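With one protein chain held back, the other chains of the complex are shown just where they sit.
Residue numbering begins at 1 within each chain, and the chains themselves are lettered A and B in the order written.
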Amino acid sequence: MNRFALAFRLPVIAWQGLFFLGPLFFMIAMSFFLVKNYRMEEAFELKNWARMLTRGYVWDSYWYTFGMAGLATLVATLVAFPAAYALAFRVSEATRRWAIFLLIIPFFTSYLVRTFSWYVILAESGAINAGLGTVGLGPYTMLNTPFGTVVGYLTLTLPLVVILQTVALANIDRNLVQAARNLGCPPERTLFAVIVPLAKAGLIIAALFCFILSFGDFVAPYYMGGSKPPTLPILIIDTTKSGQQWPRAAVVAVMMMLTLFSIAAASIWLAYRKRSSA
Amino acid sequence: MSARITTVVLLGWLLLVLVFIFAPIVAAVVFSFNSDRFPTIPLGSFTTHWYDTIFADAEIGEAARNSIIVSLSTSVIATMLGFATAYTDYRYSFRLKGPYLALILLPPTIPLIIMALAMLAWLSWIGASGQLWSIIIAHSVLTAPFAMAIIRLRLNQIDPNLEAAAWNLGSSEWRALRSVILPFCRPAIVSAACLTAAVSFDEFAVAWFVSGLNKTVPVIILEIVQGNIDPQVNAIGSLVFLTSITLVVLAQVFFISRIGRT
Partner (left out) sequence: MTDPLVILSGVVKRFGDFTAVHRLDLEIAAGEFIAIMGPSGCGKTTTLRMIAGLEAPSEGEVRIGGRLMNDVPVHERDTPMVWQSLALFPFLNARENVEFGLRMRRIDAAERRRRAAEWLGRLEIGEFAERNVDTLSGGQRQRVALARSLVTEPQILLLDEPLSALDAHLVIRMQGVLTRLQRELGITFVYVTHSQSEAFAMANRIVIMSEGRVVQVGQPREIYRTPENRFVAEFVGRNNILAGTSRGDAIETPLGVFPAAGLPAAGNRATLVVAADLVEIGRTPSEGAIPCSLISEEFVGATVTLFLEAKDGTELKVQLPERALGDLDPHAGGDFHLSWPADAGHILVES
């Protein structure tokens, strides 16, 4: 291998090794460290793990986070699908490109500010309740509820889910849809007989991204959901910022990573599973 | 025709989804010019008061300066990392290429809060936390994959014989890189720099954890939001939107629009 090739490879390996792998492995190691007199000490003890895994509030948080992220994934998938379907099958290619560009924008704009906007809009004296009030409805409590959390999660994930679903649907071979019609498939059955099976991999990957993003987000459950109970990311923040208990926070982080790896592996298996070739 | 009705319903739904996505962006801008402390319907009167207060605030000015330094530095480092990986992937095949690519592409699949904790712990351990450049290091890792993806897409479009032709005509590898590959990739490089700057400019979780006293704009927003309802957030937010959207549009103008067409 010559110097030219190494000049491109080594700096990247060094940088990512030092600043990506380094932090991750250190965090895993840290979950076994001890804290004495507010100072962290290198050790290999299972105390943090034992403590965190036996606390009811940790498991409450875990299942609440899991459930809310799952709910957001379900809602995002169902809400995005008709929109993605419209973009894939009912508009011109130029319109589709424009729409995807529009959907990329929020991905790169401050999620924090968008959440704050929702907070103001959904508040009891906010715009939506004021609007409903004029027709004699409400006010409804939307903040500090699971509804608020899901609205927050969707603010983060919906554009990405729509984009990924649109790409999956637009890439379907139209001949296969026509072939289904030709073999007697009525219009109302094409969706589940051909379109969904053909786009399956893309739809699952979109849902997976939605789950990962929601599961790791602290803004929506904190500001929109009222943090009752706190989700795992909020637990990490509280443990790190106020308690100085970094090793315990690391335990929660490692739990989250293991969960996400399992979910990702299962989704990818589901998405790309091939039938056995007998 | 029922097909026509279905189409109308689908397009209507699409419109609602777009409204949901863009409502908070539009609302933040509208509220930032609204005199009410707690905006609702009907709106109060027009004011630039909130902008006046943030421009007068020294802490916000400091944060803006920090944000600009961080996002510019991040975009330079991340684009260099992205280019090196994209070029290596384009030109070479070697054992362990999979892990090599994973090393640069994986960070976005890990929740930011976990990256934040890991970065904070590691950087403090090696004595590099609490500085402006701590944020730059962390952000370069988080944003390099975006640069890699955009530059790699551009390299897909190059005629693979172009570089070999330059060597054949007597260029050294460095010379061919400078005179063939870099000019070809220039739009993608500019675009990658814009997008990585935009991501860095908006990132708050990792910045909040590792920044110490050197706050960036999103960290300030986070702190204000943790306090009370303060319409200053809308004014700062509108300016942040303006910056990010400008960067994304620039990226689009330079490159993304060309990927879709051959």
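What we mean here is this: contacts are C-beta pairs under 8 Å (C-beta built on N, C-alpha and C of every residue); 3 or more make two chains touch, one makes a residue touch a chain.
Just so you know, these numbers come straight off a predicted model, no measurement behind them.
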Visible chains that the absent chain touches, using the contact criterion stated earlier: A
Residue among A:Thr54, A:Asn182 or A:Ser242 that touches the chain left out of view: A:Asn182
Touch with the omitted chain, as defined above, among A:Ala5, A:Leu74 or A:Ala193: A:Ala193
Residue of A:Glu42, A:Asp60 or A:Asp173 in touch with the missing chain, whole complex considered: A:Asp173
Residues in chain A touching the chain absent from view: 173, 175-176, 178-187, 189, 193-194, 197-198, 200, 274-275, 277-278
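One rule holds in what follows: only the chains that are shown with their structure count from here on.
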Centre-to-centre distance between chain B and chain A (centres being mean Cα positions), rounded to whole Å: 18
Contact set on chain B toward chain A in their complex: 3, 7, 9-11, 13-14, 17-18, 20-25, 27-28, 31, 38-42, 81, 84-85, 87-88, 92, 100, 103-104, 106-107, 109-115, 117-123, 125, 137-138, 140-141, 144, 173-174, 195, 198-199, 202, 204-205, 209, 218, 221-222, 225, 229, 233-234, 236-237, 240-241, 244-245, 247-248, 252, 256-257, 260
Of chain A, residues touching chain B in the complex: 2, 4-5, 8-9, 11-13, 15-17, 19-24, 26-27, 30, 79-80, 82-83, 85-87, 90-91, 97, 99, 101-106, 108-121, 123, 125-127, 129-131, 154-155, 158-159, 162, 187, 212-213, 215-218, 223, 233, 236-237, 240, 246, 249-250, 253, 256-257, 260, 264
